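Take this structure, written in C-alpha cells, and hold onto it; I'll ask about it next.
With one protein chain withheld, the remaining protein chains of the complex are depicted in position.
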Amino acid sequence: MPIPELVAGMMAADAASRTLGIELVTCADGQAVTRMTVRDDMVNGYDMAHGGVVFSVADTAFACACNSFGEQTVAAGAEVVFVAPARRGDVLVAEAAVRTAFGRSGVYDVTVRREADRAVVAEFRGRSHRVHRAPGS
Amino acid sequence: MPIPELVAGMMAADAASRTLGIELVTCADGQAVTRMTVRDDMVNGYDMAHGGVVFSVADTAFACACNSFGEQTVAAGAEVVFVAPARRGDVLVAEAAVRTAFGRSGVYDVTVRREADRAVVAEFRGRSHRVHRAPGS
Amino acid sequence: MPIPELVAGMMAADAASRTLGIELVTCADGQAVTRMTVRDDMVNGYDMAHGGVVFSVADTAFACACNSFGEQTVAAGAEVVFVAPARRGDVLVAEAAVRTAFGRSGVYDVTVRREADRAVVAEFRGRSHRVHRAPGS
Partner (left out) sequence: MPIPELVAGMMAADAASRTLGIELVTCADGQAVTRMTVRDDMVNGYDMAHGGVVFSVADTAFACACNSFGEQTVAAGAEVVFVAPARRGDVLVAEAAVRTAFGRSGVYDVTVRREADRAVVAEFRGRSHRVHRAPGS
C-alpha cells in the first residue's frame, strides 16, 4: 500500500526525523509504523536512549498516522510512559493507531518496542489537531 | 552556583543532548534551565521544530532538575502540551522546577519558551523515579 | 466468569462507587467493565455530566482491571481526554483493559461510551502501582 501523498511529502521535508535516522515503514488509514536505531549519539548520561529520542520515534509515527487521512494535522500534546530503557544499538519500532477521532481532534496510541524481542519501551498517547486548510489550498 | 556533581557528570556523558546542541545553563535544588537553538536539521515536515526536539530540551532540563539532589533519578513519564510552534533559528529555553516530591517519586514542571520574546512554546510535566542506588555504590 | 475475589471484596467496600451508582459488569484478567447512569445530581453547571463523574466510572473500571490479578494495586495517576459531553439520563459504560505491565507498574486504557449508541465520551489512560503486600498478609 503506498504511503499517502500528504505524508510522503511531509516525511520528505522532515529534517529532524532524517537527523535521527527515523524511517517510515508503513502508513495508511490512521496507522503508521516508524523505525529507528539507537545510535551512540542518542544516549543520555545514564547510557540509555534519551527520553526525547524515544519520544521522537513515537511522535513521527503519530504525525504520519494523523496526517494519513489527507488533511494537515499537528500534535496538540502527548502523554508518555517510559516502560523500559532502550540501549545503544537497539532497533526501536513505533506502532501508531488512531483510537478515536472527534471534530478536528484525535487521540492516537503509539507503542514503542525493541524490535529484537518486541519488549515494550514506551507507551505514548498523542492528541492531534487538524488545521483549517491543507497546505496550498 | 556550581552545577551539582551528579548532574555535571551526567551531562558530560549525555551524547544525545550534545547532538541536539542542548546546553545546561543553571541547575540547583530541584531546578534547571537548558537552552537550544532550533537548527535546520531539527524541523519537521511542516517546517516547525519537531515535537521530539521540543520535548528533548524540556526532558534534559527535567533530568537535570530531578538529579540535582544528588541521587540517581530517571524519567517515569511525562505529559506535554504544544502551545505554539517553534521555528528555524529560534532559541528555546526550558525552565524546570520541582513541583512536589514524595517517596522515590517527583513531579516537575518545565516551561519551554522562545528566548527572544519569552513566548511559551510548550508546557511539560515530568514524573521522576529515584533508583535504589547511585551507580557504583 | 466469576469476579475475582480481591475485586469482589474491594467493590463491596467501595462506598464511593455505590454513591455514584457505578456497578461492575464484568472483570477478569486485566479487564473490567463498569456501568453508570448520569443522574440529575451528577451534572455540572453546563448541564453535562461533571468531569469528575465521568472520570469516576472510568477510574472504578481501571481499579477493578488492575486488581483482577489478585494483588492489591492502586492508581498512581491518569490522563483523560473528554471527547463528547454526557447528558442527564445517559447510561455510560467504561471498558478497561491492561495495555502493558512492567515490574509493579501497569498502563491501562479505559474508553467511556454512551451505551445507547456506543459514542465515545472519554478516553482515559491509567497508571497503576502494585503495593508490596495484600492487606492482612
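First chain written, first letter: the chains are A, B and C, and each begins at residue 1.
As a working rule, a residue touches a chain if its C-beta (ideal position, glycine included) is under 8 Å from a C-beta of that chain, and two chains touch if they have at least 3 such contacts.
Predicted, not measured: the structure shown is a model, and the values here were computed from it.
**Student:** Decide which residue listed in C:G52, C:G70 or C:G89 touches the omitted chain of the complex.
**Tutor:** Hidden-chain contact among the options goes to C:G52.
**Student:** Among C:A16, C:V91 or C:A116, which one touches the chain that has been omitted from the display?
**Tutor:** Of all options in C:A16, C:V91 or C:A116, contact with the hidden chain holds for C:A16.
**Student:** Specify the residue from the set B:E23, B:D41 or B:E79 that touches the hidden chain.
**Tutor:** Missing-chain contact among the listed residues: B:E79.
**Student:** Write the list of subunit B residues that the hidden chain touches.
**Tutor:** Residue positions of subunit B that touch the missing chain: 79, 81, 83-84, 99-100, 102, 107, 109, 111, 120, 123, 125, 127.
**Student:** Which parts of subunit A face the unshown chain closely enough to count as touching?
**Tutor:** Here the touching residues of subunit A are 77, 79, 127.
**Student:** Given the full complex, what residues of subunit C touch the hidden partner chain?
**Tutor:** Touch with the absent chain occurs at residues 9-20, 40-53, 55-57, 59-60, 63, 72, 74-82, 85, 135.
Convention: only the chains that are shown with their structure count from here on.
**Student:** When the mean CA coordinate of each chain is compared with the mean CA coordinate of the whole protein, which chain is closest?
**Tutor:** Chain nearest the overall C-alpha centroid, as shown: A.
**Student:** Could you say what rotation angle superposes subunit B on its sequence twin subunit C, using C-alpha positions and rounding to the nearest 5°?
**Tutor:** Answer in degrees: 180, to the nearest 5.
**Student:** If you average the CA atoms of subunit B and of subunit C, how far apart do the two points sit, in angstrom?
**Tutor:** 33
**Student:** Calculate how many whole Å lie between the centre of subunit A and the centre of subunit B, each centre taken as the average of the chain's C-alpha atoms.
**Tutor:** Comparing mean C-alpha positions, subunit B is 20 Å from subunit A.
**Student:** Mark out which residues of subunit C touch at least two other chains, giving numbers and ranges.
**Tutor:** 79, 127
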